[in-house]
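Missing here: one protein chain of the complex. Every other protein chain is in place.
After this line comes subunit A, so read on.
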Amino acid sequence: MTEAIFKTENLKIAYGKNQVIHGIDWDIIEGEVTALIGPSGCGKSTFLKTLNLLVRSMSDDVKLSGSITFSGKNILNDKIDAIDLRKQIGMVFQQPNPFPKSIFENVAYGPRIHGVKKKRELQEIVEQTLIEAYLWDEVKDRLEDSALGLSGGQQQRLCIARALATKPDVLLMDEPTSALDPISTLGIEELIRKLEGQYSVILVTHQMEQAARVSDTTAFLYMGELIETNKTSQLFSNPTEKQTEDYITGKFG
């Protein structure tokens, strides 16, 4: 039986009077890689940033209604502490954005602010997480070097490691390879495949081929509506909805 990591019910999101998401009911399956596709402005990025309430920090006049159930709680409820929530829901962005600190400090940062003090314990977390992000072999001899000296692909894997260091349940990825070259992109995609099962990964991507390559489930969002969610293999070979077919075959968008 598959369980939902997020369950949204009649989720609506508006910036002021501009309604961006028009009531989405969706169970996002735990332990899967879920890709969100759709044309620019369809609301996929906003939807993603709502799952960790980042949207509230980024905009003053955002209005959220409906519910998002995560770990048995409706996170749209005011009593939720966004900082705690983001310990469980990591996020990786379009541009690799390591802190201007050492490689070690980038990964140790999260665990440290969440209370891990002992150097020994931090070292262990850093090593384990860098191994998990397939970066360890490349950086193990220069952990004290600045993270800014790494290549784009390495920086993005470092950001993934930084997100994984607090042992989240979920990793949100907002177009994580759009600033990377093709080889680094394949490296990140490979990493996403390896995270499947241990984490629930929710990925927003402009590249349909990327969704097809890395995800288990794909959702097509159009003008704030969830048009179709389906097994990725099914969605790209024989989608249920005509609008999905038209979008993925390039008839619009």
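Operating definition for what follows: contacts are C-beta pairs under 8 Å (C-beta built on N, C-alpha and C of every residue); 3 or more make two chains touch, one makes a residue touch a chain; residues count from 1.
By definition in this document, contacts and distances are computed from a predicted model.
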Undepicted complex member, UniProt protein name, chosen from "Phosphate-specific transport system accessory protein PhoU", "NADH-quinone oxidoreductase subunit F", "Cytochrome bc1 complex Rieske iron-sulfur subunit" or "Aspartate carbamoyltransferase": "Phosphate-specific transport system accessory protein PhoU"
Residue touching the undisplayed chain, where the options are A:S57, A:S71 or A:S237: A:S237
Per the touch definition above, residue among A:I75, A:V92 or A:M208 touching the missing chain: A:M208
Subunit A, residues in touch with the chain not shown (by the definition above): 208-209, 212, 236-239, 244-245, 248-252
